[in-house]
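One protein chain is absent from this view; the other protein chains keep their places.
Labels A, B and C are assigned to the chains in the order they are written; within every chain, residues are numbered from 1.
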Amino acid sequence: MADDENKEAPPAPEEPAISLEPSKTAFVFIEFQNEFTSEGGKLFPAVEPSLKRFGTMENAAKVLAKAREAKCTVIHCPIEFEKGHNEISDRPYGILKGVKDGEAFTAGTWNAKICESMKPTENEIVVKGKSGLCGFASTNLDFLLRQRKIENVVLSGFLANCCVESTMRSAYELGYNVYTLKDCCGATDADGQEACFKYNFGMFSFPTTSDVIMKSIAA
Amino acid sequence: MADDENKEAPPAPEEPAISLEPSKTAFVFIEFQNEFTSEGGKLFPAVEPSLKRFGTMENAAKVLAKAREAKCTVIHCPIEFEKGHNEISDRPYGILKGVKDGEAFTAGTWNAKICESMKPTENEIVVKGKSGLCGFASTNLDFLLRQRKIENVVLSGFLANCCVESTMRSAYELGYNVYTLKDCCGATDADGQEACFKYNFGMFSFPTTSDVIMKSIAA
Amino acid sequence: MADDENKEAPPAPEEPAISLEPSKTAFVFIEFQNEFTSEGGKLFPAVEPSLKRFGTMENAAKVLAKAREAKCTVIHCPIEFEKGHNEISDRPYGILKGVKDGEAFTAGTWNAKICESMKPTENEIVVKGKSGLCGFASTNLDFLLRQRKIENVVLSGFLANCCVESTMRSAYELGYNVYTLKDCCGATDADGQEACFKYNFGMFSFPTTSDVIMKSIAA
Partner (left out) sequence: MADDENKEAPPAPEEPAISLEPSKTAFVFIEFQNEFTSEGGKLFPAVEPSLKRFGTMENAAKVLAKAREAKCTVIHCPIEFEKGHNEISDRPYGILKGVKDGEAFTAGTWNAKICESMKPTENEIVVKGKSGLCGFASTNLDFLLRQRKIENVVLSGFLANCCVESTMRSAYELGYNVYTLKDCCGATDADGQEACFKYNFGMFSFPTTSDVIMKSIAA
């Protein structure tokens, strides 16, 4: 995506010289689960074009490696539902209806597993309770970040304009310095992904890229 | 906006035959304040083209009149800051930086007042505490809705892709039946407004219009 | 506990003729885990006197059986931490310091398991994400209740004046009709348990007993 596209966005923040102190920085990887990321996942065909356009999986893996090396906090944020999807209403609408009807992200299945390239190590924290879209609303994510005195939150994952965007909006409101990685996200519509970055992400975060963020981690 | 545009959106919900029981329905009018709506408001020039394209102010006034007539709960949700904008960080970024730098929505000024055409009556509830973007995050809105056992929340106002969208996302997550009125919103970029309705609103609400919603209030 | 003790409490609500519609009622069983409930649990010695004084385990089992029989929603709300308790700050204080220092409720151990007499069936919902004290603050509990349109929440478990009380306070604020079962709770100090029921529980719930609640489920 050309950088000047973002310059047209109404409330775009000035690009700061980012410098992230590892002890105060958490990388939150949202829903890098086979259902989205891998051949055979139910939603893989829908997001595949965006993964290809942005190089999402390669970029995300590099960012994860760098975050580990720099000893930033690494947090994995999967979504899952017990068989039957009883966590969701009997008469759902919107995106949760799709999730329930499609029996997506069923706990204990290969589909709900975090994919091989983004697999958590033993000490990394896996967020629990994500039954909704926002990474904070039904989970212990804020609790975890507060206990570690995290100030910077770097977001990537799926779907750019659904869970990543909801998580970004809440993180901003909660007072974190939020960074969003344009080339480490996926969506069911690559144009929609660009649109949400163009129109929305600058209001609630510093939209940036994997290259920039990796250079920004303080030595 | 042509209806078939919405049909292209990935997780669009089936259009239900909407029927809203007044005692369980709240119309939440977000930031219909002079700063946005009226000649002389600091943000009026930026949103004026979208107001014209969608007929926002006329449509919203009609919806408000109908909601009152049908005895639905009417809730006004303004944003405001004390002189000095001390509620916001000394080093803000994103949309709150624009609000603070521009000294927008200062409490006690004409700019922060709800505009004449949408003025609350004495018994209508005015949400308090909105210092952020989401209508729920820093306010008593959820408290008010729960105390009244509201199930349906109808959203309109400003900005479509900022406060309205954040409020919609949270309302969905909180289990309400959310309705968003495409022709009763404004934004600083009318194309952005259409994009967010196209790509995002169907995941978290039933996007609809003033005409449809007025017919949907149960007699 | 004599009933008239409660009548002295300042803001005691009038005892209503309770009638609970099963489809709108959830029984939330908080931390009936071996760590508290069973010989060998680290906190069992501390709570044992209160279990004996109130008959907690027998009463809770009866309530669970009745809730199942009446097809109320049954929700289990355990707390757990991964080995190392990395969810908690490196410099904790208060109750979480005790939990971390004592390595209590470690995920995957017998100690963290829900005890035999209160064991969830396959379809019952187990809340996820509870890393803090309030049953709502870091979990999907509110999400689950809202998706099911639950109006009545019946609370029991551990510790009466810690997690049960925090959960009660939040549930009240969230607009639920909250019922607390005096004889189905445990605490590290049975006098403290009586004091919190006497002084606090009537402000945020209808304090009642297992016998009364079982009779109150609508036929």
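Operating definition for what follows: a residue touches a chain if its C-beta (ideal position, glycine included) is under 8 Å from a C-beta of that chain, and two chains touch if they have at least 3 such contacts.
Bear in mind that the values here come from a model prediction, so they are computed numbers and not experimental data.
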Looking at the whole complex, which visible chains does the left-out chain touch?
A, B, C
Which one touches the absent chain: C:82, C:103 or C:189?
C:189
Can you say which of C:162, C:181 or C:213 touches the chain missing from this structure?
C:162
Which residue numbers on chain B touch the omitted chain?
82, 84, 86-89, 92, 123, 125, 127-132, 137-140, 142-144, 147-149
Interface residues of chain C toward the undisplayed chain are 10-11, 13, 16, 46, 89, 93-95, 97-98, 132-134, 137-138, 161-162, 165-166, 169-170, 172-173, 175, 177-178, 188-189, 192, 195-196, 198-200, 202-206
Where chain A meets the chain that is not shown, the residues are 142-143, 146-147, 149, 151, 173-175
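The working rule: only the chains that are shown with their structure count from here on.
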With chain A set aside and all else fixed, contact clusters read one piece
Could you work out the angle of the rotation that brings the CA atoms of chain B onto the matching CA atoms of chain C, rounded to the nearest 5 degrees?
180
If more than half of the interface residue numbers appear on both sides, call it same; otherwise different. Which is it for chain A and chain B?
same
Between chain B and chain C, tell me the centre distance in angstrom, where each centre is the average of that chain's C-alpha atoms.
38
Geometric centre distance via CA averages, chain B-chain A, whole Å:
26
Could you list which residues of chain A touch at least two other chains?
89, 132, 137-138
